[in-house]
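Of the protein chains in this complex, all but one are displayed in their positions.
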Amino acid sequence: MAVYVLCLVLFCVGIYAILSKRNLIKIIIGLIVAEHAVNLFFILVAYRIGGRAPIFEPPPVSIEPMVDPLPHALVLTAIVIGIATTAFMVALAMRIYEKYGTYDIARIRELRG
Amino acid sequence: MSKERQPGMTLIVKTVTRLTVGLILLYGIYVVTHGHLTPGGGFAGGVVIALSLVHLMLAFGGDVAFKTLSKSGAAVLEAIGALLFVGIAIIGFGWAGFFFNFLPKGTPFDLFSAGIIPLCNIAISLKVGAGLFSVVIAIVFLRVAGSERE
Partner (left out) sequence: MMPTSPVIPLFVAVPLAGAFAIALLGKKTRIIPNGMALIVTGGLIAFSIIAMRMFSLFGVHTYKLGAWPAPFGIVMVLDGLTAFMLFTVSLIAFLVILFSISYMERYSGRWQFYTLFLLMVAGMNGVIVTGDMFNLFVFLEVAAVASYALVAFGTEKHELEAAFKYAVMGSVGSLFVLLAIVWLYSYTSTLNMADMALALQAAGSTRVALVTGVLLLTGFALKAAIVPFHAWLPDAHPSAPAPISAMLSGVLIKALGVYAICRVFYSVLGVSPQLSMLLMVLGVVSMSVGVLLALRQWDLKRLLAYSSISQIGYIMLGIGIGTPLGFMAALFHLFNHSVFKSLLFLGSGAVEYATGTRDLREMGGLGKRMKLTSAAMLSGSMSVAGIPPFAGFWSKLLIIVAAVQAGYYWFAIIAVVASMLTLSYVMRIMRYGFLGELREKWAGVREVPFMMKLSLGLLALICILGGLLLLPGAREFFLTQAARTFSVGTQLASRILGGV
């Protein structure tokens, strides 16, 4: 139980970083932390006590008991999506730095109202 | 060999890179083609392939890496990979429907088995390898352009 709660704590740490930090890069890092907290949670959900890796082997080897294989595939997908989002946001942050000369969101506030 | 005319890192790094980059590429191809038998597959193998190109770029500078795979070449490969994947899925309509595994399955644990899965892996590896490489060069060269301006 404790590990699940720790995952949620990690998620909250990420969300806290997104909400409170003023540096664009720190916001992106907060997002990555939160995202991997969710991925970790997913992997933990898949775990079965004493389970082995769910890789199919020729008959003499028994693969049971094995952990739930589905979340592994799904987490891989989630990680790929995370990479795409992160790469896009890093590129965006660099373009913003080019235009504004700062990473501080308090000074990148031209849109208001 | 004066350092000014040679972009990239030191001689040691270059020599090691020359020796290892082919092996990394080969390993990436291995991971892709054995994706249906062992852990790994299109995405993991594609990342390894992209890393071999990134490795080349880090050691020798962008020009040498672009000689291997140019920016527009990467974009074309990426699009081809995605089209192949969608194409394989659509060919399934000829049998039982979208994404249907229409090839013979073969015996398990053979290299040529599992129907369309290896083909999908190859398509994904093209997409991921070219895509990740272009992401890295886009970010690296964006930064160069930005710092030149200031």
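As written, the chains take the letters A and B, and residue 1 is the first residue of each chain.
Keep in mind that, in the parts below, a contact is a pair of C-beta atoms (placed from the backbone, for glycine too) under 8 Å apart; a residue touches a chain by one contact, two chains touch by 3 or more.
None of these values were measured; they are calculated from a predicted model.
As for the chain not pictured, it touches subunit B at residues 75-76, 78-80, 82-83, 86-87, 89-90, 92-93, 96-101.
Seen across the whole complex, the unshown chain contacts subunit A at 11, 15, 18, 24, 27, 31, 34-35, 38, 41-42, 45, 70-71, 74, 77-78, 81, 84-85, 88-89, 92-93, 95-96, 99-100, 108, 110-111, 113.
We take it that only the chains that are shown with their structure count from here on.
Remark: subunit A and subunit B have CA centroids separated by 23 Å (rounded to whole angstrom). Contact residues of subunit B toward subunit A in the complex are 38-39, 43, 108-109, 135, 138-139, 142-143, 146, 149-150. Across the interface of their complex, subunit B is touched by residues 53, 55-56, 58, 76, 80, 87, 90-91, 94-95, 97-98, 101 of subunit A.
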